[in-house]
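For this depiction, one protein chain was excluded, whereas all remaining protein chains were kept in their positions.
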Amino acid sequence: MNKGMSEIVKTICRIVSPFILIFGISIVIYGHLTPGGGFPGGVVIASAFVINLLAYGREKVLLKLSLNKSDILHDIGAILFLLVALTGFIEGIFFLNIFDKGKLFSLWSGGNLIFSNIAIGLKVGTSLFLGITLLSMARIFYKKDKIEYFEKEEDIK
Amino acid sequence: MIIYIIISIMFLIGIYGMMVKKNIIKIIIGMNIIGYAVNLFFVVLGYRNEGIQPILVPGIDIKEFVEKAVNPLPQALVLTSIVIDLSTICFLAALSIRIYEKYGTFDLEKIRRLKG
Amino acid sequence: MVINLGFHIFLLSLMCIGSIIAVASRKLISSLVSLGTVGMLLSIYFLILGAPDIAITQLVVEILTLIILLSAITGRDVTADMSSSKLYRFLFIIIFIVSLITFFTYSNFIFPEFGKPDMHVGKEYLYLAPEKLKAANAVTAIVLDFRGYDTIGEATVIFTAIIGVMVLLRKKGKKDE
Partner (left out) sequence: MNLIIFPVILYLFSAFFIALALKENEKLSGIACFSFSILSFISVILIGKYLILNERIIYFVGGWKIPIGITLMVDNLSFIFLFILNLLLPLICWFSFSYMEKYLKAGYFYILFSLISAGLNGILISMDFFNIYVFLEISSIASYILVSFGLRIEELEASLKYTILGVIGSAFILIGIGLILGKTGTLNIADFTFIAKNIEKKQLWFILGLFIAGFGFKCALFPFHFWLPDAHSLAPSPVSAILSGIFIKITGFYLLIRIVSNIFIMFPESKVILIGLGLVSMIYGAIMAIEQNDIKRIYAYSSISQMGYCVLSLGIGGYWGYLGAILHFIFHSLSKSLLFLNSGIIEYKYGTTKIEKLNNLVEEMPYISTTGFIGMLSLAGVPPFGCFWSKIIIIIGAIMSHYYGISFICVIVSIITLGYFLKLQRNIFYSKSEGVKTGENNEFNLNLLMPVIILSIFIFLSGIIFSPYYKIWIDKAVKNIESFSYESLMEK
């Protein structure tokens, strides 16, 4: 099996991609203290998976994060963010920040910002991964005359 | 002023790509350039001469921070607008793949079936 | 950081040249590459303008955009892009000249002043974010709290686009075709 790119690229990708993932997660979690937040972090997380996709081909990546799973995760991310917004209704106003604000410069500060960041990071990361994977898979499937993406995944398992 | 004019020239280049070019990928590129120009415009709007970034770091007094930092509002908007651009490009790429599958080309001249 | 106007203009003109190449180049690959250059320059310029959040986002989004577009064209016919419509080119030249003249003559009225933004709302944010919300990053505080309702919309836009990709890559549209 000689799928994907050359051995050098694969090795570098193997070394780098965990760091990118951790970097993305830290951008998400520390979004209210340092530059970053849900969106940049989510995009970085997506790119950690996408470089694996480019280096190894899709089969290996889809074993780690399957399309079905990322499909469900990005819906859950969206609903979670809506729920964070809806917590404001506990005190009567949509989007009211009802959590304890904490202390400036500590991880727990800004009330619900950290929850929103995590929800958005989850949503953006998984949905971009999903979109790019689908777009890159479409080409392969058209050649084999097999377009539906969910079908293909069962072949891998 | 000259900065705004250069940005509007960039915007017009994007419009050129969308209006005149007949290749779908070129049209997407033109759209992307329009997005760049608009984002740039927003960030430049918030820029303050000798301003610092709108993120508080330990050691800076809040009053000094308020007096010195650049306007954070346009930056928040640009974050939204970048994501909207990315989504539109995602969708258009899927559309162009689909069109390619039917016609075997990205060239709109060979595709055009609809009139008016 | 003190930057003189010349440096701003230099970076902006580089971006302009890059985008001209991206639009005018005959080969799709080279125009994508120059699009990437413009995006990277943009990211650097955002950093200079004091917007690190957007710089990170722009950098990564640029990479993903290129991947999306490359994955759309790889394995497909990427021959030279020669065609462009004469009528629209003529129309565009008129639009271009008219708008440039407008911009130059009325630039004082059309555009706000560079470097001196109206901060009567911005200052409130800069003050409220650390003081009331205890968040150090004012941009995140705006995105997720002061204008969080926008961000729901934004998340929905991505959601919509991904649903759109799924819809467009179905096997076929109608059952009986």
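Order of writing sets the labels: A, B and C. Residues in every chain begin at 1.
Quick note on the criterion: a contact is a pair of C-beta atoms (placed from the backbone, for glycine too) under 8 Å apart; a residue touches a chain by one contact, two chains touch by 3 or more.
The structure displayed is predicted, hence computed values, not measured ones.
K.L.:
Using the whole complex, pick out the displayed chains that touch the missing one.
P.N.:
Taking every chain of the complex into account, the missing one touches A, B, C.
K.L.:
Decide which residue listed in A:27, A:78 or A:138 touches the omitted chain of the complex.
P.N.:
Per the contact definition at the top, the residue touching the missing chain is A:78.
K.L.:
With the full complex in mind, choose from B:20, B:34 or B:66 the residue touching the hidden chain.
P.N.:
The single option touching the absent chain is B:34.
K.L.:
Applying the definition given at the start, please give the residues of chain C touching the unseen chain.
P.N.:
Listed in rising order, the touching residues are 106, 109-112, 117-122, 124-125, 128, 145-150, 152-154, 156-157, 159-161, 163-164, 166-168, 170-176.
K.L.:
With the missing chain put back, which residues of chain A would touch it? List them for me.
P.N.:
Its contact residues with the unshown chain are 72, 75-76, 78-79, 82, 86, 88-89, 92-97.
K.L.:
Which parts of chain B face the unshown chain closely enough to count as touching?
P.N.:
Residues of chain B in contact with the hidden chain: 11, 15, 18, 24, 27, 31, 34-35, 38, 41-42, 45, 71, 73-74, 77, 80-81, 84, 87-88, 91-92, 95-96, 98-99, 102-103, 111-114, 116.
In the analysis below, only the chains that are shown with their structure count from here on.
K.L.:
Report which of B-C and A-B is connected by more C-beta pairs in contact.
P.N.:
If we tally the C-beta pairs in contact for B-C and A-B, the bigger total goes to B-C.
K.L.:
Return the chain whose centre of C-alpha atoms lies at maximal distance from the corresponding centre of chain B.
P.N.:
A
K.L.:
Which integer distance in Å separates the CA centroid of chain A from that of chain C?
P.N.:
Chain centroid spacing, chain A to chain C, equals 22 Å.
K.L.:
How many angstrom lie between the centres of chain B and chain C, each centre taken as the mean Cα position?
P.N.:
About 2 Å, centre to centre.
K.L.:
Among the residues of chain B, pick out those that touch two or more other chains and give their numbers.
P.N.:
Residues 53, 55-56, 79, 82-83, 86, 90, 93-94, 97 of chain B each touch two or more of the other chains.
K.L.:
Residues touching two or more other chains, restricted to chain A: which are they?
P.N.:
Within chain A, residues 34-35, 37, 39, 104-105, 124, 128, 131, 134-135, 138-139 contact more than one other chain.
K.L.:
So in the complex, which bits of chain C are touching chain B?
P.N.:
1-2, 5, 8-9, 12-13, 15-16, 19-20, 22-23, 28, 31-32, 35, 38-39, 42, 45-46, 49-54, 57-58, 61, 64-65, 68-69, 71-73, 76-78, 81, 83-85, 88-89, 91-92, 95-96, 99-100, 103-104, 107-108, 110-112, 114-117, 119, 121-123, 125-127, 129-131, 136-139, 142-143, 147, 150-151, 153-154, 157-158, 160-162, 164-165, 168-169
K.L.:
Write out the stretch or stretches of chain B touching chain A in their complex.
P.N.:
So the residues of chain B touching chain A come out as 53, 55-56, 58, 79, 82-83, 86, 90, 93-94, 97, 101.
K.L.:
Which residues, counting only chain A, touch chain C once they are in their complex?
P.N.:
Within the complex, chain A touches chain C at residues 27, 31-40, 43-44, 46-47, 50, 54, 74, 77-78, 81-82, 85, 94-95, 97, 101-105, 109-113, 116-117, 120, 123-124, 127-128, 130-132, 134-136, 138-139, 147-149.
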